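Missing here: one protein chain of the complex. Every other protein chain is in place.
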Amino acid sequence: MSRGRRWLGDHLILAIGLLVLVYMFTPVFVVMLMSFNDPASRNSYSFDGFTLDNWRNICGPFQMCESLTTSLQIGLLATVSATLLGTLMAFAMVRHRFRGRSAANLFVFLPMATPEIVMGSSLLALFVNAGVAGILGFWTIFIAHVLFCLSFVVVTVKARLAGLDPRLEEAAMDLYADLWQTFWRVSFPLVFPGILAAALLSFSLSFDDFIITNLNAGQEVTFPMFVWGAAQRGIPPQINVIGTIMFLVAMGVVLAGELGSRRRRA
Amino acid sequence: MSAAGNLPVGLVDAPTARSQGGRRGLAGYLLLLPGALWLLLFFVVPTVTLVATSLYDPSGSLQTGYAMTGHWQNYVDSIRDYLPQIVRSLLYALTATVVCIILGYPLAYAIAFKAGRWKNLMLVAVIAPFFTSFLVRTLSWQYLLGDNEVLVSVLRALHVLGPDGHLLATPFAVVTGLSYNFLPFMVLPLYASLEKVDPRLIEAGADLYAAPFTAFRKITLPLSMPGLVAGTLLTFIPAAGDYINSELLGNPQTRMIGNEIQDLFGAGDYPTAAALSVSLMAAIVLLVFFYVRRAGTEELV
Partner (left out) sequence: MAEDLTLTSVTKSFGAFTAVDDLDLTVPQGSFFALLGPSGCGKTTTLRMVAGLEEPTSGTIALGDADITRLKPYRRPVNTVFQSYALFPHLTIADNVAFGLRRQGRKDVDARVTEMLELVELVELRKRRPAQLSGGQQQRVALARALINQPKVLLLDEPLGALDLKLRRQMQIELKRIQTEVGLTFVHVTHDQEEAMTMADTVAVMNEGRIEQMGAPEELYEAPATTFVANFLGQSNLVSGKVLGPDGSVLRLDVHGARIDAGTARARVTDGDVWVGVRPEKMQLSDPGEDFRDGDNVLPDGEISDVSFVGVSTQYLVRMRWGQELTAFEQNTGARRRFRVGDKVDLHWNPDHTFLLDASQDASAGAVVEDE
């Protein structure tokens, strides 16, 4: 094969891959762009003029910042809970023997593959039948969020844990570390990056969720719910400001983590 | 050891390392308990109550309460009434899945084999758009596909679209939105599978006279199957139940089954909504069941 063709073959896939990545980022750039938009009317969704007002007056739109706070609170709570429960499950599934492993795998997988509308409906059905239809709100949303984050946490931590040489834990026990000490001094530090990634993912999923939240929110309003409502009423450009901020903060956290581990490795 | 490299590529995972299986005893059950309890209470039980709700008398409401009459005709009625939406949902989801495979496979392949030291960065790049709120991103498609914007203008100039043609409020927009949203769910499991393929296998193929594409077809593709199937399940199924893309980017003729279920719940017609949900869930369970039959459950999580 000629050198030209080989170069093309080698780099074609990479080029396509990069193009797909650019495609994935395009809406993000649009969001950033639109955060500077000065919309001509409430219903226009095109770039009409440049302004910094949106950034100066972030909490302008009625109830937006309240919904943001709600989303952040639920996100934090759900992340901590799901990460805790999911990490425990991951350890059980990778390092311990128990009957019903197949069932466990299945039941961890199913929530990920279930359409949100179905999951939301079934939770709503539960709450209605339990007689709590009147108090849908913060805690029902919390329950729902922990539910769908749980599976993703299990999968992420499990992946990291499975890559961990079990001999390391055996070596620890051989060197007089009991089960707790083995976990705390060997397993946990080595699995931590996975747990962190799981937490990050969990927060994103929770913050972002609309369909399930919408069905189970009662009177509570989360940020995605606010955006949905705004899409009917008229979209305030500050939504894009929030979107941009979320993106930058998350990227910041990831890059900081990356740099931190690079320095530690040196 | 960075967080970036740990984002959920483990959707397709290796079976546990030690053949002995791990420690015996209560510890395993205890660790499993809280999470399992949560799943049981808020996933399994609700599914049961959903099925129960689907059998209620459809003439009830939140105010008057629901009578459990075992009214299985709910299923027949709902499927008959909403068949167009069901079929449309499956069609859109299928199209979106295919698009995801076409776009996602090269990307996953590039990250697994061609990325070198940029691998972690590229993985982060796959997840990063996630961090911008999902609805906000979908709204930005309204801009990208808008009548007055670049894309439509170009297509009109090229006569791909008629002078009055638009991209928004069409099935095309809905499918575009769907495939965009679920792309990471296709890329990551695929990447996980491809990552495990030993590049020396491909070299061996070349050594045995296989042309590059043949090597791909006969070696890489079959080995990436678990990832492909997992990605397909994680894309097709949720896409079939989505309604956001249809609502924001479509028109009344593109309504999907998700839209209908949502509206039915909003209107208080719980039995019908539940019946539709259960039907959708049953279709999924069937698909997953066939997959598990062939491949077992170890590769799922």
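Chains here go by letter, A and B, matching the order in which they are written, and residues are numbered from 1 within each.
The criterion applied here is as follows: a contact is a pair of C-beta atoms (placed from the backbone, for glycine too) under 8 Å apart; a residue touches a chain by one contact, two chains touch by 3 or more.
Computed from a prediction, not measured in an experiment: that's the story for all the values here.
A.B. asks: If I consider the whole complex, including the chain that's not displayed, which of A:L8, A:A40 or A:A171 touches that chain?
C.D. replies: For the chain that is not drawn, the touching residue is A:A171.
A.B. asks: Spell out, residue by residue, where the missing chain touches chain A.
C.D. replies: Residues of chain A in touch with the missing chain: 165, 167-168, 170-178, 181, 185-186, 189-190.
The definition used in the following text is that only the chains that are shown with their structure count from here on.
A.B. asks: Show which residues of chain A lie in contact with chain B when the two form their complex.
C.D. replies: Checking each residue of chain A against chain B gives 9-11, 13-14, 16-18, 20-21, 23-28, 30-31, 34, 45-47, 84-86, 88-89, 91-98, 101-102, 104-119, 121-126, 128-129, 133, 143-144, 146-147, 150-152, 154-156, 158-160, 162, 165-166, 179, 193-194, 196-198, 200-201, 204, 207-208, 210-211, 214-215, 223-224, 227-228, 231, 235, 239-240, 242-244, 246-247, 249-251, 254, 257-258, 261-262, 264-265.
A.B. asks: Any idea which chain B residues touch chain A in the complex?
C.D. replies: 1-11, 13-14, 16-18, 21-25, 27-32, 34-36, 38-39, 42-47, 49-50, 52-53, 62, 103-104, 106-107, 109-111, 113-115, 120, 122, 124-144, 146, 148-149, 180, 183, 192, 212, 233-234, 237-244, 248, 257-258, 261-262, 265, 270, 273-274, 277, 280-281, 284, 288, 292, 296-298, 300-301
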